[in-house]
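Remarks on the structure that follows.
Missing here: one protein chain of the complex. Every other protein chain is in place.
Letters A, B, C, D and E mark the chains as written, and numbering starts fresh at 1 in each.
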């Protein structure tokens, strides 16, 4: 069960409102790396995760992300509440949709659940979450570089900090499952190709821990699957009608 | 520069074509966890990653994913090339769009770049990739559970295996950067809240490595942000017109 | 600030799990008329609405919708937790994505903020909300018709009931603003055409309160805008090159 | 059956072309509150509405909205036909796509039928339509504030006026069904909770017509649904593996 | 200016309603190759096309497509108006959304203007239209193969026929511009590579009119662009930190 109190989770202050920057902030309200994505991803995961401890952690963090979403929304409200301050052509999103946050990213694209990565297995979920936090952190750093308002920077730095904390929590939970540095999980056994790496992009090649040591290196991979079976397509035109002729097989 | 040879990377065989299962396979052709997403995500990352070794690795794996996409497409072709085999209502995607693969998921939703997670920093990219591989592996396991055709299972097991290998490669690259088990990256220093965890979903609470040890536990978090600033909205109706009265503050 | 407790807002019971029906239920979890849309629409509105009473009401209802979302998610979890109960081809969403709710509608399309209707003015918002509640109620009725599990019906009936209550609340708030039955709001004065109705779809015509009384009826509207200005398009081919000739003007 | 005449429904004049403003106008051509959405929403409704009078009204208004769409398209054409007038970076939509209207909103997002709200019941449809007209009116007011071209303002004021008229028509039709101020419709009887309102967002609470009078007020709602049933997920890792321990129940 | 008459453009009759087939028909109402796409594509083109004859043709055909859209909608209405006829699980779209047409494709995905191909140049538009008609024809053939109701087949055959007619019209208009068989149009002169074809997919090679005659054939293309410039990315981690070493250049 959800509750709400009107007070904000943490302080949100803006010294110099800037509607253009408010439009950038939408990236963390209704964008791919934003707080709504994080909140919903973790919370939806909590329905299918069987481990009650991890389920509790997912819900704790999900609710915190809802609180962050509220803080980002408040930031956007404060940056846009005097929309006349600036040329309407400089912050078109708010000229068209009105002040305050909207569920779009900084380019005006609607939030979509295609951003959400979850399902079926707790290891998969936790790895998706570490990825999600990395994206969120990256966007907060990008935003901090685009403003010099001290209040805004303080709030954004707090939000960035919490992504680091959540990453830490997800890493520790994954490590508790033994899956922080073990690539395998699930019930299907890999086949013998699991130790091979392929040099499929040739020229300027490098060797590193990812294609050496226990991992074998195929420097010049060749096709082993043979020619594909000819297509049978009853909807297509019959036969070979375009008059082409086969050239001598080049390989 | 891209090249192509007609032969397949690895063998693809289908004993008993099943157009309904072919529709499921679309999940890994044009779906959120599919090969197109992986191929494009890694390849797009390679443009902004400065480390030439990791760049090479990203391109090697991206090209392998294109080869896997081709193998999944071939599987779908083989499962659907005798579409008359089955009631058109059982595999509507192919009845409407024709045989072979299409750029949609198993529910018919068009592939979207909203699935792709990349940008700005190599650590962010590598974490996103470990997440992506976990999702791909999960879907392959789901698919394997839905068929009993030996040829199909063999191909899908190979593809699942390679996701494990790629996870291994990304983990080793991330570990080389010291970021496999370090939650922090980037240039913005976290604030003092980085060590706190919040018990925001109460009841049925658990403690584990993610909210104990070096991580402090706030068992009953309270709002510290105060009431939000009243909204100023010149487009809205003026004043308080709906005749409500404030109740005694309940907290 | 958001809080959460593990207990559900209201009871959720399922007697006979049916994964096919679980797929239908996604319509109210991640669909156009579902609880997520309602929760986010009302909550986002609360940022730009200046009237503190209506703002409080919007937040009260938004939080209730989050609780309903949780109940629908729990229903879906219960209907799908024994996925082996049924042919995988009958409930493909869960065969592919795993058990429990996902942020898609019953056809598998990702939730999109394009469903959300809000912005700029409290009257607009409240009218959008009455529309949203009508859609939600309609889908709950459709769902109730598709199941005969008593526990499921009881929960769905409760959720349908609350949409009626919310409609009542929005109507009363709108009536408090004098805008429940007054078509006009905002600051731009309508022009003289405001009393005219046009019979633009002719044949089988009807008169009713919507095109009689104070509303004038133009039975056979004619164009009053003249011919459009010729297009100037420097990117287009020059001149009239396709050899056509003008026919005698037919009107 | 649809017909068309080349003459415009009503005059469209532009004194000072401004491609930047032309981009804003796309909001009412291919945007969420625009004329295409209105036209298609009402027209699609007309297929399932059984009342022949309301069906006639829906088609009359739908056709008028197509005429408005044509007028908005003409406005955009006139504002963009001299695209060289302005820096290409100021109106990127037309620099990329060419002059004239396109089926995108002012941020360049493609029109989607996710904007359309209809189905199953005439009361639901009419309420959706009153909501749609409110959104359209709001955007026209926003546009009028962003230009000072007299011809453009005159056309936009006419289009805004007609949204008021349509609202009036939909209100009268809904009132004829007795559903303008009656929250209930359909065939499923609400349960006993229909008279309760919940104070779920606490602090800064208000009472108004929406949570007083016949509507009871639950000032401090508590969960009545009990703890959710433990999740059973055969795809998830087995058991409780992360080493967490349950804390003393906090409530 | 648009007009409408209640009578249908051409007869629509259904002998044996089949809601499952009604769901397939959505492909031509709200799908990628459907009548809405065609109607809107041609009509939007008419705003920027300067040739008044071709503009007239585009509008004539666009209006016919609106009439076809109405006929397809009527077909869907007739196939679904007795929804109780069939198991709700067999036609979930109508169980959830109600009877009659909706603006989605046969898989339930919302119509999107991303289907529409237009802009900037009449030759581009006409070529896009010939492509659009080919897709529409193909889907009508697919639909005809999925039903044996004589009335439905007759209507669908008429609609297919008209796509052939429109193709003929677009071909004749394009031929009038001299661009039916001339690959070039526009104002930018091609460079010297215009006569070369590249054998980039090797093995199973063929020669035909598309890579012989006046077109030169490069049987084994080599990269001529050199190595890409090293990426400079201030957001990325500094230096080469992952410990990899360069391998001897393999080419």
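We take it that contacts are C-beta pairs under 8 Å (C-beta built on N, C-alpha and C of every residue); 3 or more make two chains touch, one makes a residue touch a chain.
Quick caveat, the model's predicted, so the values are computed rather than measured.
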Among shown chains, those touching the left-out chain: A, B, C, D, E
Footprint left on chain B by the chain that the document does not show: 1-9, 30, 36, 40, 44, 47-48, 56, 59, 62-63, 66-67, 70, 73-74, 76-77, 97-104, 110-114, 116, 118-121
Where the missing chain touches chain A, by residue: 20, 23-24, 27, 31, 90, 105-109, 138-139, 142-143, 145-146, 200-204, 223, 225, 230-233, 235-237, 239-246
Residues belonging to chain D that touch the chain removed from view: 1-7, 47-56, 88-89, 92-93, 95-98, 104, 107-110, 120-123, 173, 176-178, 185-186
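Just so it is clear, only the chains that are shown with their structure count from here on.
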Touching chain A and also chain E, the following chains: B, C, D
Superposing rotation of chain D relative to chain E, computed on C-alpha atoms, to nearest 5°: 180
Numbers and ranges of chain A residues touching at least 2 other chains: 1-9, 47-48, 52-54, 56, 59, 62-63, 67, 74, 77, 97-100, 104, 110, 112, 114, 119-121, 123, 138, 141-142, 173, 176, 185-186, 199, 204-210, 227, 235, 251
